[in-house]
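All protein chains of the complex are present and in place, except for one that has been dropped.
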Amino acid sequence: MAVRVQREDFDIGAELDALTRDRHDIGAVTSFVGLVRDIAGDARIGAMTLEHYPGMTEKELARVEAEANARWQLSATLIVHRFGRLEPGDRIVLCAAASPHREQAFEACHFLIDWLKTSAPFWKLEDTDKGPQWVDAKTTDDAAAARWNKSQ
Amino acid sequence: MAVRVQREDFDIGAELDALTRDRHDIGAVTSFVGLVRDIAGDARIGAMTLEHYPGMTEKELARVEAEANARWQLSATLIVHRFGRLEPGDRIVLCAAASPHREQAFEACHFLIDWLKTSAPFWKLEDTDKGPQWVDAKTTDDAAAARWNKSQ
Amino acid sequence: MKVLWFAWLRTRVGTGEETIALPDSVTDVAGLLDFLAQRSPGHAEALKNRNVVRVAVNQTYVKPDHAITDGDEIAIFPPVTGG
Partner (left out) sequence: MKVLWFAWLRTRVGTGEETIALPDSVTDVAGLLDFLAQRSPGHAEALKNRNVVRVAVNQTYVKPDHAITDGDEIAIFPPVTGG
C-alpha cells in the first residue's frame, strides 16, 4: 500500500513493475491513468493548476486505499496524484490494484478512482479561452462514488 | 487499434505512452496486465507453456478489439498477448482502453480481457509438482464473458 | 484558531489562511461559519451557499454539528475536483 502526492510526472511502467516485482502470487494488475484533456464542455483548455490541501490529501488518499484493501483481496495498491500546473496530455493520477484474481483488481481500481474523485481535497483551476475557471464538481462523480456505498 | 501476439515480454509504460502520445482528447486510460502465478488450485506451478493458433489468434483478438470499439467511445485500444514458455511472475497479457471518459475506459478494458479469455485460441500447459497439466477452462470465465452479451 | 480557505472560496475571502479568536459563544462548525460570514463582504459571499461548502477539522471531514475548540485546524473548501 502506498500513496504519493507530487508535482513531478510518474513513470507508469516503473510504478506497476514495482508493485509486482518478486511477487508470484499476483495474477492481475488493473490500473487507471487520468490525463488532462484540452476540452471541457464547450471551452478549450490551455493548461490547468491543481491546488490541494497538503496533509489532508495524503490522509484521504490513504483512507481510500485502506477501504479498498478492506473490501477486496488485494496484494498491492498504489495511488499517485500530481498537483501544480499541468498541460493537455499530461498525466494527473495513477491508481493501481494488484490481486490474485482479475475481478478483484478491476473493482478495487475502479473504486480507488471513483472515491478519490469525491473525497481527496484537490481543486482544478482551468485556463480556458474564456479566462481562468474553477472546475465545478460533477454530479456524475458523486453518483459514481455512491455506487460503492455498502448500504446499497 | 492494435493487437500483437509475441514471444517477447512487453514494456507497459512504453505501450501506454504510445497510446496517448500527442493526443489531447484522452482523459482516461484503463489497463489490465495478467501475470503467471505460482499456485493453481492446490498445485505449485514451476512454469507454463502457452500454445496458440497462429493466424486465428490475431483474427480473434482483432474481433474482440473491434467489438469493444463498436460498443464504447474509445480513442485507442491495445491487446498484447504472449505465447511460449513463461515463469511465475512473468507478464502474459496487456489490455488497454483509452477514452475521453473513465467509465468507458473501465468497461471496455474489462470487456477486452473477459472476451479474449473465452475466444482467443490460447492453451496453457502448466509444469506442476504433479507433472505437466493442461489448464481446464473455467466456468467463471464463461460467466464473466457472458455478462457482456447484448441480449441480457 | 487557524482557518484555511481553498479554491474559489479562497479567492472570494481574499486569503488562504487566517487566525481568528474563537468567541465562547461559538461551539460547533455551523456556528463558526455564521461567525466567519460576518468578517467581510468576501467572507459573506464565500459562505452564502452552504450546500457547496465542505469543512474539515484537523484534516477530517465533519458535519455542521461537529464541536470545535480553539486549537483546531479548520479548512473550508468547495466540493473537490481532483482525479
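Going by the order they are written in, the chains are A, B and C; count residues from 1 in each one.
Rule of thumb we're sticking to: a residue touches a chain if its C-beta (ideal position, glycine included) is under 8 Å from a C-beta of that chain, and two chains touch if they have at least 3 such contacts.
None of the values given here were measured: they were computed from a predicted structure.
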{"item": "Which displayed chains the unshown chain touches", "value": "B"}
{"item": "Absent-chain contact - pick from B:Ile12, B:Ala28, B:Ile92 or B:Ala108", "value": "B:Ile92"}
{"item": "Chain B residues touching the omitted chain (full complex)", "value": "34, 50-53, 55-56, 59, 81, 92-93, 113, 116-125, 134-138, 141"}
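Rule of thumb we're sticking to: only the chains that are shown with their structure count from here on.
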{"item": "Chain B and chain C, separation of their C-alpha mean positions in angstrom", "value": "49"}
{"item": "Geometric centre distance via CA averages, chain B-chain A, whole Å", "value": "23"}
{"item": "For chain A paired with chain C, centre-to-centre distance based on mean C-alpha positions, whole Å", "value": "26"}
{"item": "For chain A, residues contacting two or more additional chains", "value": "34, 113"}
{"item": "Residues of chain C engaged with two or more neighbouring chains", "value": "none"}
